[in-house]
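So that we are looking at the same thing, I have put the structure below in structure tokens.
Removed from the display is one protein chain of the complex; every other protein chain stays in position.
Let's look at chain A:
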Amino acid sequence: MNRKLLWGVNSIILVLLVISISISYRYLNPSETLMLNCSSELFDRHKGDSDKGRHYLLVDVIAKGKQAQFNYRYFNLDGSSAGNIRMKGSLLNYDSDANKYSFSVKTKEESEVEDEQRQPEHMQYLSYVSSFNLDNKGMHNLSIETLDLDEQKDYAIVLFQPSNTVCGCRLVH
């Protein structure tokens, strides 16, 4: 194999490596900003159709650079706090084609429970699922995919996985 051919092959390999390293770096160090505010009406159906089973939920999703934070704030109908869950983690990947953000949650803080009976079922559910993953795997992976987006009107319909939850959110700038 002559020297010119060797250099040619080496150059091709070098170019391929540079491309793959730059792509790897981009994907391993995603830097996207996502700020969502989602408000929901919660209904605990086993409590029947009474007001006892009704709560409000405000979810704030903040992803900036590699950092990500999820605040779940639960309220009673009178506006008093019914609990909160704060999760922190990192942005693992952003797929621009699918408009999908993948996160890894590493830590979780929950407000102390005074009366579990009064705690919204949605909060119990979220607490259980996230603790299950954090205790067993040391992380709780989730993704947010945009199903419908209108930046003019500042809203997005998103799909949370793996919970398979659709939610309408306000885009925060």
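Operating definition for what follows: a residue touches a chain if its C-beta (ideal position, glycine included) is under 8 Å from a C-beta of that chain, and two chains touch if they have at least 3 such contacts; residues count from 1.
As a working rule, contacts and distances are computed from a predicted model.
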Any idea which of "Thioredoxin domain-containing protein", "2-oxoacid:acceptor oxidoreductase family protein", "Helix-turn-helix domain-containing protein" or "ABC transporter ATP-binding protein" UniProt assigns to the chain that's been left out? "Helix-turn-helix domain-containing protein"
Only one of A:78, A:97 or A:135 touches the unshown chain, namely A:97
Hidden partner interface residues of chain A, rising order: 1-3, 6, 9-10, 12-13, 16-17, 19-21, 23-24, 26-27, 38-46, 49, 57, 95-100, 120-122, 125, 145, 147-148, 150, 153-155, 157, 159, 161-170
